[in-house]
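Every protein chain of the complex appears in place save one, which is left out.
As written, the chains take the letters A and B, and residue 1 is the first residue of each chain.
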Amino acid sequence: MIKFDNVTFNYASSEEPAIQNVSLQIKQGELVVFCGKSGSGKSTVAKLINGLIPKVQHGDISGHVYLYGRNISEIEMYQLSQMVGSVFQNPKTQFYNVDTTSELAFNLENQGIDKTVIIEKIKKVMNQFKIEHLLDRNIFELSGGEKQIIACATVLITNPDVVVLDEPSSNLDMYSIKKLKEMICYLKERGKTVVLIEHRLDYIMDEADSVYYMEDGSLHAHYPIGSFKSLDRDELERMGIRYGQEERLQHEPQFGDHVMEMHNFTYMYDKFNKEKQLDVNEIAIPKGEVVAIIGDNGSGKSTFAKCLCGLLKDFKGHVTYDEKRLKQKQLLKQSYMVFQDVNTQLFTESLEQELQLLNVQVTETQVDDMLESMNLLDKKHEHPLSLSGGEKQRMAIATAILSGKEIIIFDEPTSGLDLYHMKKVAKMINDIHDKGKQIFIITHDKSLILEICTYVLHFGDGRLINQFALNHQGIDQLNHYFDV
Amino acid sequence: MKTVVGSLRDHRNIVAKLDPRTKIALTITISTILISSGSSQSILRVCLTLFSLALLLSIHKISLFIKCAVTFLVLIGIQYWVIPYAEGMIKFILLAFVGIFMNMFPGFIVGYYTLFSTKVSEFIAAMEKMKLPRNIIIPISVIFRFFPTIAEEYRNINYAMKMRGINFSNHFFKMIEYRMIPLIISVVQIGNDLSFTAMTRGIDSPFKRTNVCVVKFKLLDILLIIIMVILWIIYFKEKLFND
Partner (left out) sequence: MNKLLVKDLITVGIFTAIYLVVFFVTFMIGYIPFLIPFLGFICPIVCGIPFILYVMKTDKFGMVTLTGTILGIAFTVMGSGLIMIPFGIIFGLIGDFIMKSGGYKEWKSIAWGYAIFSFWMMGFVVRMFIARDQYFKEVGQSYGQDYVNVLESITPLWTLPVMFILTVLGGLVGAWLGKKMFSKHFKKAGLV
């Protein structure tokens, strides 16, 4: 049982409290969901439960957190690690080991448990969820979804009584979300207490017992699941939650006559392995649309995108665009990709310099106008990496726009974003499209696709499985893919 | 695909599954012996170089094997057909270039093989068996953990730089800044998060750690160790004899 008694906390680096006067009680065996916009304090709550705050992440705390009646500050971190299991949001930073088997065994090894016992437990869990194929793999070669599955499996193997999951479904494809749901249900069946922090709720709504809504660091509301489900759609939208959004087509696509063709899009990362990551001969799509690229992880989507940008040196295919034949070098000049990780896309010491670091001349007026439209003019001289995640993303998009390139590709621009921010990003992308650019979006985010995309390319196993316009028949095909 | 009773799957071949201590000994032996003794044409040298290339095959890195083999052939070519015709300073530079390369390269290859074919847990188990202190074991295991991360972030930064059109021709000195700064910031932030993760998985537990990996010397290890001991004896004898 978890109890928060008037807890207020602010991180060492900031004066604003991350959460204020939060009091709550979670019963044993409950599955509770915490939701709210980014920055509302949800992750802070998670870290208070697993002890990271205040033991590892420093700051000022007042009030108390109790776990099974004991004050968490009196329990050592390693003891907490046996009682509370954690799954975090970023697959990149969740793994202390390089191979999956070691990671699965890690927690129990630390506890000094006998080797044979650990192996038995690993086998049992991997068998149960039919994920033996993920054993003994290099974590760096797994997809984001597979990584999260391993992270969850690690927690299951440790068998704690409380499990905290912080936005586990961001970045996940359909297969992985299914596994995630299976594992959460398994935990619930065994009477574990599950604390789930999420923006996208559809996959788990049938299992949840209650929902806590946080806003600006305070606990605004606590809904038993029945009441939550009967909230109306506008209320949910105001709260920034992605649930029950009507899957409406925003507009019927109308295509012009122009076509963009891709020829000989095949690529192998390892010449001697004979395995093609991408194997598509010809694609023809309507030109000038906002194209969604969907597919399970490992289906060749990002290889396709990299070929389209001319990033892969020995790519031999070409694109026909505007009656021009574009091969790798020209593609590099004509395309721009905004990657998922913003930290590796910003290079300079001020926003102003960042926007001038392009291969075209940018005037100061253009810089100012762009910053203004992104709501960042007041931070013109700030360091790009001191911005928040969302602001960094806007900077990355700003560089894409100012580059003046024709073909712009976005890699998962809305993973981890709540409804409000997703719509903002969607609008930004749409604005770029209105200027006549060709847009591609690699995404798992169905709401985003419905919001602005007009055409869909569906990849699988390196091949193009399907391509369709997003009209009414198209929606059926889309739903078929996203059906959890 | 049933797992073998009592152990989990491991599909490396027998050479890749050598005890990590053997692999480290191999790396030290090959690199030290090659760097500091013998004549260029000696059989020993050739054998050690071929052995290191063979190790690449044992971890299925075929394209790398081919690239390295070609590099060696080119260097040998320079050694036999270019250097004898060179004079003075140029000859010195070429000799240095080729010589240092041929001496250091096999060592690097064996080092690469060691890093690539060994799990971090095995290293940790080996270090624990060698009774190294925790203050050394944890940082070293973190280093192994971070090499692939650094490589991955570096690749991402490169892609982003290509998109922006930053390259050597227009931003020469700043290139170092543009490459290193985001790399360091990114890696350090990943490291911070990683500390958190490790703490939630009980890394600071005071109990004695167990290890799922078994690390012990098998037949092939003992064989290689005997060969290495012989090599070292020859090495020292040569040094002493030539005094």
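Quick note on the criterion: a contact is a pair of C-beta atoms (placed from the backbone, for glycine too) under 8 Å apart; a residue touches a chain by one contact, two chains touch by 3 or more.
Given the structure is predicted, the values throughout are model-derived calculations rather than measurements.
*Asks:* Which is it among B:Ile62, B:Leu95 or B:Leu231 that touches the chain not included here?
*Replies:* Checking the options B:Ile62, B:Leu95 or B:Leu231, the one contacting the hidden chain is B:Leu95.
*Asks:* Of the residues B:Ile136, B:Val214 or B:Val229, I need the one that contacts the missing chain.
*Replies:* Of the candidates B:Ile136, B:Val214 or B:Val229, B:Ile136 is in touch with the missing chain.
*Asks:* For the chain left off this view, which of B:Ile24, B:Leu55 or B:Val215 is in contact with it?
*Replies:* B:Ile24
*Asks:* Determine and list the subunit A residues touching the chain excluded from the picture.
*Replies:* Looking at subunit A, the ones touching the missing chain are residues 13, 56, 349, 382-383, 385-386.
*Asks:* Mind pulling the subunit B residues that touch the left-out chain?
*Replies:* 24, 27-28, 30-32, 34-40, 88-89, 91-93, 95-97, 99-100, 103-104, 107-108, 111, 134-136, 138-143, 145-147, 150, 176-177, 180-181, 184-185, 187-189, 191, 194-195, 198-199, 203-204, 239, 242-243
Convention: only the chains that are shown with their structure count from here on.
*Asks:* Measure off the straight-line distance from the CA centroid of subunit A to the CA centroid of subunit B, and report it in whole Å.
*Replies:* 34
*Asks:* Given the complex with subunit A, which residues does subunit B contribute to the contact?
*Replies:* 1, 3, 6-11, 62-63, 66, 119-121, 144-145, 148-149, 152-153, 156-157, 159-166, 170, 177-178, 181-183, 185-186, 189-190, 193-214
*Asks:* Flag every residue of subunit A that touches subunit B in the complex, lowest number first.
*Replies:* 50-52, 55-57, 77-78, 80-82, 84-86, 88, 90, 92-99, 101-102, 105-116, 118-119, 122-123, 132, 135-136, 140, 154, 158, 270-273, 306, 309, 311, 332, 335-337, 339, 341, 343-347, 357-359, 385, 399, 403
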